[in-house]
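One chain of protein is taken out of this complex; the other chains stay put.
Presenting chain A:
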Amino acid sequence: MDLSALTSLVISWQSLVILAVFGITLLIATYSTYAERVVAAFLQDRVGPDRAGPYGLLQPLADAVKLFTKEEFFPAGSNRALFVFGPCLAMTTALMASAVIPFGNTLLLNNGDVVRLQAIEVNIGMLYVFGVVSLGVYGLMIGGWASNNKFSLLGAIRAAAQAVSYELAMGMALIALLMVTGTLSLQKIALQQYDGLWNIVYQPLGFIIFIVCAFAETNRTPFDLPECETELVGGYHTEYSSMKMGLYLFAEYINVFVASAVMSTLYFGGFSFPGEHLLYNSLTSSQGELFAHNVVTILGTVVLFAKIFFFIFFFMWVRWTLPRFRYDQLMRLGWTMLFPLAILNIILTGAFILFFGSKAPKLDVSKEAAPTEIRTVARR
(Lines give C-alpha, C1' and ligand atoms only; values in the text may rest on other atoms or scores of the structure.)
Protein backbone atom coordinates (compact mmCIF):
# COMPACT_ATOMS: atom_id res chain seq x y z
CA MET A 1 0.00 0.00 0.00
CA ASP A 2 1.53 3.32 -0.97
CA LEU A 3 1.41 6.49 1.04
CA SER A 4 -1.51 8.17 -0.70
CA ALA A 5 -3.67 5.11 -0.21
CA LEU A 6 -2.71 5.10 3.44
CA THR A 7 -3.60 8.77 3.90
CA SER A 8 -6.85 8.29 2.07
CA LEU A 9 -7.57 5.47 4.49
CA VAL A 10 -6.75 7.56 7.53
CA ILE A 11 -8.01 10.94 6.39
CA SER A 12 -11.39 10.13 5.01
CA TRP A 13 -14.90 11.28 5.73
CA GLN A 14 -15.43 8.16 7.75
CA SER A 15 -12.53 8.94 10.08
CA LEU A 16 -14.00 12.41 10.53
CA VAL A 17 -17.25 10.77 11.56
CA ILE A 18 -15.40 8.61 14.08
CA LEU A 19 -13.71 11.68 15.54
CA ALA A 20 -17.02 13.51 15.67
CA VAL A 21 -18.75 10.63 17.46
CA PHE A 22 -15.92 10.54 20.00
CA GLY A 23 -16.06 14.28 20.51
CA ILE A 24 -19.83 14.47 20.74
CA THR A 25 -19.92 11.63 23.26
CA LEU A 26 -17.44 13.44 25.49
CA LEU A 27 -19.19 16.78 25.04
CA ILE A 28 -22.58 15.37 25.91
CA ALA A 29 -21.16 13.59 28.94
CA THR A 30 -19.55 16.86 30.04
CA TYR A 31 -22.74 18.80 29.76
CA SER A 32 -24.76 15.98 31.32
CA THR A 33 -23.04 16.87 34.60
CA TYR A 34 -24.29 20.43 34.19
CA ALA A 35 -27.72 19.28 33.06
CA GLU A 36 -27.97 16.93 36.02
CA ARG A 37 -27.39 19.77 38.43
CA VAL A 38 -29.82 22.08 36.67
CA VAL A 39 -32.53 19.40 36.39
CA ALA A 40 -32.06 18.46 40.04
CA ALA A 41 -32.33 22.10 41.01
CA PHE A 42 -35.42 22.71 38.88
CA LEU A 43 -37.19 19.66 40.27
CA GLN A 44 -36.49 21.01 43.75
CA ASP A 45 -37.64 24.58 43.01
CA ARG A 46 -34.08 25.90 42.81
CA VAL A 47 -32.18 27.38 39.86
CA GLY A 48 -28.91 25.42 39.97
CA PRO A 49 -25.44 26.61 38.98
CA ASP A 50 -25.65 30.00 37.26
CA ARG A 51 -22.44 31.77 38.25
CA ALA A 52 -19.80 30.44 35.82
CA GLY A 53 -20.50 32.03 32.46
CA PRO A 54 -23.93 32.77 31.01
CA TYR A 55 -26.50 30.47 32.70
CA GLY A 56 -23.56 28.74 34.38
CA LEU A 57 -22.56 27.10 31.10
CA LEU A 58 -18.87 27.09 32.02
CA GLN A 59 -19.59 25.08 35.17
CA PRO A 60 -18.30 21.75 33.74
CA LEU A 61 -15.03 23.51 32.92
CA ALA A 62 -14.75 24.81 36.46
CA ASP A 63 -15.51 21.33 37.80
CA ALA A 64 -12.81 19.81 35.61
CA VAL A 65 -10.24 22.37 36.75
CA LYS A 66 -11.19 21.66 40.34
CA LEU A 67 -10.86 17.90 39.88
CA PHE A 68 -7.51 18.22 38.10
CA THR A 69 -6.03 20.37 40.84
CA LYS A 70 -7.10 18.05 43.66
CA GLU A 71 -4.59 15.84 45.42
CA GLU A 72 -3.91 12.49 43.77
CA PHE A 73 -4.52 10.21 46.72
CA PHE A 74 -3.57 6.55 47.05
CA PRO A 75 -4.91 4.77 50.13
CA ALA A 76 -2.46 2.77 52.25
CA GLY A 77 -2.28 -0.90 51.30
CA SER A 78 -4.03 -0.35 47.99
CA ASN A 79 -2.99 -2.04 44.80
CA ARG A 80 -1.66 0.96 42.94
CA ALA A 81 -1.71 -0.50 39.45
CA LEU A 82 -5.27 -1.78 39.77
CA PHE A 83 -6.29 1.40 41.54
CA VAL A 84 -5.35 3.37 38.43
CA PHE A 85 -6.62 0.71 36.05
CA GLY A 86 -10.16 0.72 37.48
CA PRO A 87 -11.30 4.19 36.35
CA CYS A 88 -9.42 3.78 33.05
CA LEU A 89 -11.36 0.60 32.31
CA ALA A 90 -14.66 2.19 33.29
CA MET A 91 -13.99 5.12 30.97
CA THR A 92 -12.71 3.00 28.06
CA THR A 93 -15.64 0.61 28.05
CA ALA A 94 -18.09 3.47 28.33
CA LEU A 95 -16.52 5.21 25.33
CA MET A 96 -16.27 2.03 23.25
CA ALA A 97 -19.99 1.45 23.33
CA SER A 98 -20.79 4.63 21.40
CA ALA A 99 -18.79 3.35 18.41
CA VAL A 100 -21.54 1.24 16.91
CA ILE A 101 -24.50 3.53 17.47
CA PRO A 102 -25.91 4.83 14.20
CA PHE A 103 -26.29 8.57 14.66
CA GLY A 104 -27.93 8.94 11.29
CA ASN A 105 -28.40 7.34 7.92
CA THR A 106 -25.88 7.98 5.14
CA LEU A 107 -24.66 11.18 3.58
CA LEU A 108 -24.14 11.07 -0.20
CA LEU A 109 -21.25 13.11 -1.54
CA ASN A 110 -21.06 14.62 -5.01
CA ASN A 111 -18.30 12.25 -6.13
CA GLY A 112 -20.44 9.24 -5.32
CA ASP A 113 -18.93 8.52 -1.94
CA VAL A 114 -21.19 7.42 0.88
CA VAL A 115 -20.52 8.49 4.45
CA ARG A 116 -22.19 6.56 7.21
CA LEU A 117 -23.04 8.63 10.28
CA GLN A 118 -21.84 5.80 12.47
CA ALA A 119 -18.29 5.12 13.62
CA ILE A 120 -18.26 1.42 12.71
CA GLU A 121 -21.01 -0.72 11.31
CA VAL A 122 -20.88 -4.24 12.73
CA ASN A 123 -23.62 -6.72 12.03
CA ILE A 124 -23.74 -7.70 15.70
CA GLY A 125 -24.03 -4.14 17.00
CA MET A 126 -26.56 -5.01 19.68
CA LEU A 127 -24.36 -7.81 21.04
CA TYR A 128 -21.33 -5.53 20.90
CA VAL A 129 -23.00 -2.83 22.98
CA PHE A 130 -24.28 -5.42 25.40
CA GLY A 131 -20.86 -7.00 25.78
CA VAL A 132 -18.93 -3.78 26.15
CA VAL A 133 -21.37 -2.34 28.67
CA SER A 134 -21.10 -5.55 30.68
CA LEU A 135 -17.33 -5.11 30.76
CA GLY A 136 -17.89 -1.75 32.41
CA VAL A 137 -18.69 -3.42 35.70
CA TYR A 138 -15.09 -4.64 35.86
CA GLY A 139 -14.02 -1.03 36.20
CA LEU A 140 -16.14 -0.67 39.31
CA MET A 141 -15.11 -4.06 40.69
CA ILE A 142 -11.39 -3.50 40.18
CA GLY A 143 -11.62 0.00 41.60
CA GLY A 144 -13.52 -1.19 44.65
CA TRP A 145 -11.18 -4.12 45.22
CA ALA A 146 -7.97 -2.14 44.79
CA SER A 147 -9.04 0.54 47.26
CA ASN A 148 -8.43 -1.67 50.30
CA ASN A 149 -11.54 -0.32 51.97
CA LYS A 150 -14.50 -2.35 53.10
CA PHE A 151 -17.03 0.19 51.89
CA SER A 152 -15.46 0.16 48.45
CA LEU A 153 -15.39 -3.62 48.43
CA LEU A 154 -19.05 -3.81 49.42
CA GLY A 155 -19.87 -1.35 46.66
CA ALA A 156 -17.93 -3.44 44.17
CA ILE A 157 -19.70 -6.63 45.26
CA ARG A 158 -23.05 -4.93 44.93
CA ALA A 159 -22.11 -3.59 41.49
CA ALA A 160 -21.20 -7.08 40.32
CA ALA A 161 -24.29 -8.74 41.77
CA GLN A 162 -26.55 -6.06 40.37
CA ALA A 163 -24.98 -6.22 36.93
CA VAL A 164 -25.31 -9.99 36.76
CA SER A 165 -28.94 -10.04 37.83
CA TYR A 166 -30.13 -7.24 35.59
CA GLU A 167 -28.11 -8.14 32.52
CA LEU A 168 -30.04 -11.37 32.38
CA ALA A 169 -33.44 -9.71 32.15
CA MET A 170 -32.02 -7.13 29.76
CA GLY A 171 -30.68 -9.83 27.47
CA MET A 172 -34.06 -11.59 27.53
CA ALA A 173 -35.79 -8.35 26.58
CA LEU A 174 -33.34 -7.98 23.71
CA ILE A 175 -34.00 -11.53 22.52
CA ALA A 176 -37.69 -10.70 22.17
CA LEU A 177 -36.73 -7.61 20.21
CA LEU A 178 -34.40 -9.71 18.08
CA MET A 179 -37.31 -12.01 17.25
CA VAL A 180 -39.20 -9.00 15.94
CA THR A 181 -36.39 -7.39 13.99
CA GLY A 182 -34.47 -10.44 12.81
CA THR A 183 -31.16 -8.61 12.93
CA LEU A 184 -28.56 -7.57 15.48
CA SER A 185 -27.23 -4.66 13.45
CA LEU A 186 -28.26 -1.40 15.07
CA GLN A 187 -28.32 0.40 11.75
CA LYS A 188 -30.60 -2.17 10.17
CA ILE A 189 -32.91 -2.03 13.18
CA ALA A 190 -33.11 1.72 12.77
CA LEU A 191 -33.70 1.45 9.04
CA GLN A 192 -36.46 -1.12 9.57
CA GLN A 193 -38.37 1.46 11.55
CA TYR A 194 -37.95 3.93 8.71
CA ASP A 195 -41.19 2.82 7.17
CA GLY A 196 -43.82 1.63 9.57
CA LEU A 197 -44.19 1.61 13.29
CA TRP A 198 -41.50 2.00 15.87
CA ASN A 199 -40.51 -1.10 17.81
CA ILE A 200 -42.08 0.23 21.01
CA VAL A 201 -45.44 -0.70 19.46
CA TYR A 202 -44.37 -4.33 19.05
CA GLN A 203 -42.42 -4.52 22.30
CA PRO A 204 -44.03 -2.35 25.01
CA LEU A 205 -43.33 -4.84 27.79
CA GLY A 206 -39.85 -5.46 26.47
CA PHE A 207 -39.15 -1.76 26.55
CA ILE A 208 -40.25 -1.41 30.17
CA ILE A 209 -37.99 -4.30 31.15
CA PHE A 210 -35.16 -2.84 29.10
CA ILE A 211 -35.40 0.64 30.59
CA VAL A 212 -35.54 -0.67 34.16
CA CYS A 213 -32.47 -2.78 33.46
CA ALA A 214 -30.77 0.18 31.78
CA PHE A 215 -31.19 2.14 35.01
CA ALA A 216 -29.57 -0.74 36.88
CA GLU A 217 -26.78 -1.11 34.33
CA THR A 218 -25.83 2.55 34.50
CA ASN A 219 -25.96 2.52 38.31
CA ARG A 220 -28.45 5.35 38.43
CA THR A 221 -31.01 5.94 41.13
CA PRO A 222 -33.14 4.01 42.11
CA PHE A 223 -30.49 1.34 41.48
CA ASP A 224 -27.38 3.22 42.58
CA LEU A 225 -26.57 0.78 45.36
CA PRO A 226 -22.91 0.35 44.38
CA GLU A 227 -22.22 3.95 45.30
CA CYS A 228 -25.00 4.76 47.73
CA GLU A 229 -23.70 7.52 49.91
CA THR A 230 -25.93 6.91 52.91
CA GLU A 231 -24.73 3.36 53.46
CA LEU A 232 -21.39 3.04 51.71
CA VAL A 233 -19.99 6.58 51.73
CA GLY A 234 -19.70 6.53 47.96
CA GLY A 235 -19.16 2.79 47.49
CA TYR A 236 -16.53 1.82 44.96
CA HIS A 237 -15.25 5.38 44.58
CA THR A 238 -14.94 6.16 48.29
CA GLU A 239 -11.14 6.25 48.12
CA TYR A 240 -10.87 8.01 44.79
CA SER A 241 -9.93 11.63 44.41
CA SER A 242 -8.85 14.02 41.69
CA MET A 243 -9.42 13.08 38.06
CA LYS A 244 -9.65 9.35 38.77
CA MET A 245 -12.84 10.15 40.61
CA GLY A 246 -13.78 12.41 37.72
CA LEU A 247 -13.32 9.55 35.26
CA TYR A 248 -15.74 7.36 37.23
CA LEU A 249 -18.36 10.09 37.28
CA PHE A 250 -17.73 10.80 33.63
CA ALA A 251 -18.05 7.13 32.70
CA GLU A 252 -21.45 7.08 34.37
CA TYR A 253 -22.67 9.95 32.22
CA ILE A 254 -21.27 8.40 29.06
CA ASN A 255 -23.12 5.22 30.00
CA VAL A 256 -26.31 7.22 30.41
CA PHE A 257 -25.77 8.74 26.98
CA VAL A 258 -25.11 5.36 25.38
CA ALA A 259 -28.10 3.79 27.10
CA SER A 260 -30.29 6.64 25.88
CA ALA A 261 -28.96 6.28 22.35
CA VAL A 262 -29.49 2.52 22.38
CA MET A 263 -33.03 2.87 23.69
CA SER A 264 -33.87 5.48 21.06
CA THR A 265 -32.44 3.29 18.33
CA LEU A 266 -33.95 0.00 19.42
CA TYR A 267 -37.40 1.09 20.50
CA PHE A 268 -38.04 4.63 19.27
CA GLY A 269 -37.10 4.51 15.64
CA GLY A 270 -33.53 5.78 15.92
CA PHE A 271 -33.01 8.45 13.29
CA SER A 272 -36.43 8.01 11.70
CA PHE A 273 -39.19 10.52 12.21
CA PRO A 274 -42.81 10.73 11.08
CA GLY A 275 -43.27 12.16 7.61
CA GLU A 276 -39.78 11.53 6.31
CA HIS A 277 -41.04 9.81 3.16
CA LEU A 278 -43.30 12.73 2.36
CA LEU A 279 -40.37 15.10 2.81
CA TYR A 280 -38.06 12.88 0.78
CA ASN A 281 -40.48 12.62 -2.11
CA SER A 282 -41.30 16.31 -2.28
CA LEU A 283 -37.63 17.29 -2.05
CA THR A 284 -36.65 14.74 -4.68
CA SER A 285 -39.08 16.21 -7.18
CA SER A 286 -37.92 19.76 -6.54
CA GLN A 287 -34.21 19.52 -5.65
CA GLY A 288 -33.02 16.11 -6.77
CA GLU A 289 -32.39 12.82 -5.05
CA LEU A 290 -28.98 13.62 -3.58
CA PHE A 291 -30.16 16.75 -1.83
CA ALA A 292 -33.33 15.09 -0.55
CA HIS A 293 -31.42 12.14 0.88
CA ASN A 294 -28.93 14.36 2.70
CA VAL A 295 -31.59 16.67 4.11
CA VAL A 296 -33.60 13.74 5.44
CA THR A 297 -30.43 12.23 6.92
CA ILE A 298 -29.44 15.43 8.70
CA LEU A 299 -32.96 15.97 9.99
CA GLY A 300 -32.95 12.37 11.17
CA THR A 301 -29.75 12.95 13.12
CA VAL A 302 -31.27 16.00 14.77
CA VAL A 303 -34.37 13.99 15.65
CA LEU A 304 -32.26 11.18 17.07
CA PHE A 305 -30.42 13.62 19.31
CA ALA A 306 -33.72 15.06 20.46
CA LYS A 307 -34.80 11.54 21.44
CA ILE A 308 -31.47 10.93 23.19
CA PHE A 309 -31.73 14.19 25.12
CA PHE A 310 -35.23 13.28 26.20
CA PHE A 311 -34.00 9.97 27.58
CA ILE A 312 -31.06 11.63 29.34
CA PHE A 313 -33.56 14.00 30.90
CA PHE A 314 -35.72 11.01 31.80
CA PHE A 315 -32.79 9.39 33.61
CA MET A 316 -32.32 12.55 35.64
CA TRP A 317 -36.03 13.02 36.19
CA VAL A 318 -36.31 9.53 37.68
CA ARG A 319 -33.18 10.02 39.74
CA TRP A 320 -34.58 13.07 41.48
CA THR A 321 -38.01 11.51 41.97
CA LEU A 322 -37.42 8.05 43.35
CA PRO A 323 -35.63 6.93 46.48
CA ARG A 324 -33.08 4.13 46.35
CA PHE A 325 -34.15 0.49 46.52
CA ARG A 326 -33.08 -1.65 49.42
CA TYR A 327 -30.64 -4.37 48.46
CA ASP A 328 -33.12 -7.23 48.96
CA GLN A 329 -35.78 -5.30 47.04
CA LEU A 330 -33.32 -4.85 44.21
CA MET A 331 -32.58 -8.57 44.04
CA ARG A 332 -36.24 -9.54 44.34
CA LEU A 333 -37.24 -7.14 41.58
CA GLY A 334 -34.52 -8.44 39.31
CA TRP A 335 -34.97 -12.17 39.81
CA THR A 336 -38.63 -12.66 40.70
CA MET A 337 -40.25 -9.96 38.62
CA LEU A 338 -38.17 -8.76 35.67
CA PHE A 339 -36.67 -12.12 34.78
CA PRO A 340 -40.01 -14.02 34.59
CA LEU A 341 -41.59 -11.06 32.85
CA ALA A 342 -38.85 -11.11 30.24
CA ILE A 343 -39.42 -14.83 29.62
CA LEU A 344 -43.16 -14.20 29.38
CA ASN A 345 -42.40 -11.44 26.90
CA ILE A 346 -40.42 -13.85 24.74
CA ILE A 347 -43.26 -16.37 24.78
CA LEU A 348 -45.83 -13.72 23.95
CA THR A 349 -43.69 -12.35 21.13
CA GLY A 350 -43.20 -15.85 19.76
CA ALA A 351 -46.91 -16.58 19.87
CA PHE A 352 -47.66 -13.28 18.20
CA ILE A 353 -45.22 -13.93 15.39
CA LEU A 354 -46.58 -17.45 14.97
CA PHE A 355 -50.20 -16.32 14.63
CA PHE A 356 -49.89 -12.92 12.98
CA GLY A 357 -46.66 -13.23 11.06
CA SER A 358 -43.48 -11.25 11.41
CA LYS A 359 -42.29 -8.05 9.87
CA ALA A 360 -38.74 -9.30 10.14
CA PRO A 361 -37.11 -10.70 7.03
CA LYS A 362 -36.65 -14.45 7.03
CA LEU A 363 -33.45 -15.31 8.80
CA ASP A 364 -31.24 -16.71 6.11
CA VAL A 365 -27.65 -16.12 6.97
CA SER A 366 -26.22 -17.74 3.88
CA LYS A 367 -28.09 -15.47 1.52
CA GLU A 368 -27.58 -12.29 3.49
CA ALA A 369 -25.76 -10.18 0.97
CA ALA A 370 -23.53 -7.27 1.76
CA PRO A 371 -25.83 -4.34 2.34
CA THR A 372 -25.85 -2.17 -0.73
CA GLU A 373 -26.42 1.11 1.00
CA ILE A 374 -23.33 0.67 3.11
CA ARG A 375 -20.15 0.99 1.12
CA THR A 376 -16.86 1.76 2.73
CA VAL A 377 -15.31 5.01 1.66
CA ALA A 378 -11.69 4.09 2.01
CA ARG A 379 -10.50 2.77 -1.32
CA ARG A 380 -7.21 1.30 -2.35
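Observations
Assume a residue touches a chain if its C-beta (ideal position, glycine included) is under 8 Å from a C-beta of that chain, and two chains touch if they have at least 3 such contacts; residues count from 1.
Simple rule for what comes next: contacts and distances are computed from a predicted model.
The UniProt record for the undisplayed chain lists the protein name "NADH-quinone oxidoreductase subunit I", from the options "Sugar ABC transporter substrate-binding protein", "NADH-quinone oxidoreductase subunit I", "Xylose transport system permease protein XylH" or "Cytochrome bc1 complex Rieske iron-sulfur subunit". Remark: the omitted chain is touched by one listed residue; of A:46, A:80 or A:277 this is A:46. Checked against the hidden chain, the listed residues A:81, A:201, A:302 or A:322 yield one contact partner: A:322. What chain A contributes to its contact with the hidden chain is residues 39, 42-47, 50, 208, 317-318, 320-322.
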